[in-house]
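Shown here is a partial selection of chains from the complex, left in place.
When the chains are written out, they are named A and B in that same order, and each has its own residue count from 1.
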Amino acid sequence: MSEIAENMAACIDELAVQSVLARYCHRCDDGDFAGLVDLFTPDGVFTYGDRTAHGRAELLAFFQGTQGRPDQRGKHLTFNLDVRPDGDTARSVSDYVFLRTSAHGPVLRLAGRYHDELRRVDGQWRIARRDVINLEVP
Amino acid sequence: MSEIAENMAACIDELAVQSVLARYCHRCDDGDFAGLVDLFTPDGVFTYGDRTAHGRAELLAFFQGTQGRPDQRGKHLTFNLDVRPDGDTARSVSDYVFLRTSAHGPVLRLAGRYHDELRRVDGQWRIARRDVINLEVP
């Protein structure tokens, strides 16, 4: 491909990856865990501190355990997306905030960074690995 | 159009829609209500709970009523944009947070989701409908 064609293909991929990461938040916060897990590759990995879920069955169990009850849920917000596509794979670094709502309005609960690897499978970008690194008290 | 050309046209539209939604926040928070209302189609609809504004005169009155005084204003922040262009229309789902500032720093006031329909009119993307769904205490 010419350089301009390569750059344009990267743009298309970058926006597609942005949308996948947006849907991750929407589906998680809606409690749509089947839809959430479908955003991962079948062998997808999710790590959170010392916990790891590997494959869709473990991912489903993880999200149902941590976000299953409405009072566990809130809003996951993703920012500062730096997506780097490379053929049929992509890496993304972004920041996130998780808030819950309360009788007094929304309350910040967590902030951290997502380190993601994505893979194009049958023309669809899916999350192959997400590592969550929470911001710690210095 | 070829598939690649279609995908590229969709990229251009997706970024243009992202900019419209960014300007919505900027103009609202700046109190530029004429500019804000200009981002809507002439028959634009905005719903917020059980309130509906229909057309630019009602939109202007709505925003002046809810955001008219400086102490009513703050920052509208938009995240997790999932924009799906389809010819001269587009749908977008995103999350939002509204914060106000205080003597003690910024304070979260609201969080919710925007469900948007946009339309291309004379080459410009405009908001044809925005439904605001606030996050509720579970």
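Quick notes
The working rule: a residue touches a chain if its C-beta (ideal position, glycine included) is under 8 Å from a C-beta of that chain, and two chains touch if they have at least 3 such contacts.
None of the values given here were measured: they were computed from a predicted structure.
The complex in this file is a homo-oligomer whose displayed part has 2 chains and whose full count of copies is 3.
Basically, only the chains that are shown with their structure count from here on.
Centroids of subunit A and subunit B (each the mean of its C-alpha atoms) stand 24 Å apart.
Against subunit B, in their complex, subunit A makes its touches with residues 5, 8-9, 11-12, 15, 18-19, 21-23, 25-26, 29, 69-71, 73-79, 99, 101-103, 105-108.
The residues of subunit B lying in touch with subunit A in their complex are 4, 7-8, 10-11, 14-15, 79-83, 93-95, 97, 107-111, 113, 135-138.
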